[in-house]
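With one protein chain held back, the other chains of the complex are shown just where they sit.
Letters are used for the chains, namely A and B, taken in the order the chains are written, and counting of residues starts over at 1 for each.
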Amino acid sequence: MAREFRKPMTWLHTWSGVIVGWLLFAIFVTGTSSYYRGEITLWMQPETHKSVVSENTFDIALEKALKASQKSKNVTVTLPNSRTNMIAVKAEMQNKSNTKNGNQRQKRKRIPSLYYDANTGELITPRETAGGNFLYRFHFELYNIPRKVAHWIVGIATMSMLVAIITGIIIHTRIFKDIFTFRSKDNTRGWMDAHILPGVATLPFLIMITYSGLLLLNSALMPWGAKAHYGDDIRAYKQEFRTLYTNGVDKPSIPQSRATKTDLTKEQLLKVLYHKDSFDVKNIGRFIITQKNNESTTVEIIPKEAASIFSFKGLKESKTFDLYTLEQINMKNPPLSNSTIVNVNSAFISLHMAHFADSTLRFFFFIAGVFGIILSGTGLVLWIEKRKKKNLEKKSFGFYLVEKLNLGTMSGIFIAIAVYFIANRFIGVDELMRKEYEINAFFIAWLFSYIHAFFRDTLSAWREQLLIAVALFISLPLINATIVFDSLSEFYTRDSIFIYFDIFFVVMAVVLAFIASIVNKKIKAKDLKKC
Amino acid sequence: MLISIYLIYLAFVMICLGMDKHYKSVMTIKENKTLKKIFKTLGILLLTITFFILMYNEGISLGITYWIGIAAPAITLIAMILNYKAKLLPLISVVFFIVLCIIKYI
Partner (left out) sequence: MKILRFLTASIGGYILTAFMSVSLTLMFTFTTTIESIVLANMLSYTIWLLFILYSFSDVDLKKILIQLLVVCFILYGFNTYFLSIEGV
């Protein structure tokens, strides 16, 4: 029975893998790069590169906070951390607009942050760029496709991935015995091991990322439960969800003694930030000063390091203090919900997006994502390798198509990313349509890769495209140095984020060169066979 | 954290040495069933210990995340070494330990 089950499972694994394989490869690449979305945006804005953390940073942040608090009742100051090298200040301005009844309504707009140099306190005006957000959006919304349609396409690809993973586990019978097996000498077995090894090594990550991806696309794929109970009233559903999501938060306590409201001073603010019950000063990531009209002023302090995976973008752990009485009046420790089900849901979603991760943990997620890229890439190549002999006897259009699309997608997307970064450096700062030009450069480069794939003999085309990619990636640190640096010393005095980028470009070039050398060996072997 | 990384790597090395074909490709000492059993048990024990160390140091959820995150490249690294230079596995493990010590003290 088991052996008979393996055959249809193998068929299912192959077809669910190959039909959406190229889309999945692109999703994996853009998803993995999205783990460093903020850093990519920073890199693409050279104005931000000069900011370096120093001893002045904390003082500068306090000064900016106090200055902004004079004009705004709600000021958020984010200090530099492992993922950003600037001080960000967000000051909510209340826009009062009169309605017919004469009531004053507050307009909820997206409030932009102001960025300051962490060493000099200068205001930084970064250029407009598509940045990491383009790759992030591409990951689940593709580009220029109506949102619902794109969600459905990505959703179907994700479901196929889930089927492929589970059928992969079912057909791989010796999963624990062969866990360390990698036979690079044998061709077909070698590719199979190259496909299985990253799969088994990151199996928990892959299952989690696929399932959580499906959960994130819930509103498009499975809205039926919510629709059945709430009809078309999505807002009521979301409102109730939010209530359930935070039902474990204690209401803030009112301070016992109401101190008279004096001016917000630096000394008072320092007293709160250095409070014995607060986080260690080096661990302060963000503080929010809220001045309420009749009540006291509160300072909410958020740490840099997350204590659990439930730390979301808008819902991090924090401690709130009253500015004048120096009492701790509130504490938030995610998960904030009492409901286990909502917490399980949050856990999945949080692990997918990894908002809680600092730069180091993010690197582990990045590595796992790279394994996913290798998994999908080797899967597509394996499909070709297994059918090569059969194709020699009887040419098949399907084989031809898969071969060419493999090349276009895999080396194409890397060439496209390199061109995207290069275009960012060369497009003028004052260009109005900078974002669109960067994105167009990305897609044009990718399209050329496909066209080149269809016009050339496959193996030679692989070698040529890989060498082009190597050239592009190795030129990136050089282009960056020429255009961005004012002096050579900036090479090592800049923030480590940008040094890691240069390291990444060099590593990419080396890896692609290594793959190109493997392809070169194959071409030489093929030429020898012909002779 | 660095200790946990090394211990997880070491645990997987032990588990792999507990397997027949990998033992043969790495070790020059004659095959011994009890030795392999010891390696395997030690490996699994080390994995469990590092699991709890990480959970204790980082909290339950982050601990599990780190554990799974470290296990993946560890398995791949060992598979690569076994394929290309199997005999060098013990030497590479020692070098890895020294490198991590250097990183810790920089």
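Keep in mind that, in the parts below, a residue touches a chain if its C-beta (ideal position, glycine included) is under 8 Å from a C-beta of that chain, and two chains touch if they have at least 3 such contacts.
The shown structure was predicted, so the numbers you read here are calculated from the model rather than taken from an experiment.
Novice: Using the whole complex, pick out the displayed chains that touch the missing one.
Specialist: A
Novice: Which one touches the absent chain: A:114, A:226 or A:506?
Specialist: Here the residue in touch with the unshown chain is A:226.
Novice: Out of A:62, A:114, A:153 or A:215, which touches the unshown chain?
Specialist: Looking across A:62, A:114, A:153 or A:215, the contact with the absent chain belongs to A:215.
Novice: Of A:15, A:399, A:437 or A:450, which one is in contact with the hidden chain?
Specialist: That would be A:15, which touches the missing chain.
Novice: Since one chain isn't shown, list which residues of chain A touch it in the complete complex.
Specialist: Within chain A, the residues that touch the unshown chain are 1, 4-5, 8-9, 11-12, 15, 159, 162-163, 166-167, 170, 211, 214-215, 218, 222, 224-226, 228-231, 237, 240-241, 244, 339, 341-342, 344-345, 348.
To be clear about the criterion, only the chains that are shown with their structure count from here on.
Novice: In whole angstrom, what separates the CA-based centres of chain A and chain B?
Specialist: 30
Novice: With touch defined as at the start, can you tell me which chain B residues reach chain A in the complex?
Specialist: Answer in residue numbers: 12, 16, 19, 22, 59-62, 65-66, 68-73, 75-76, 78-80, 82-84.
Novice: State the interface residues of chain A toward chain B in the complex, per the touch definition above.
Specialist: 177, 179-184, 197-198, 200-202, 204-205, 306-310, 347, 351, 356, 361, 364-365, 367-368, 371
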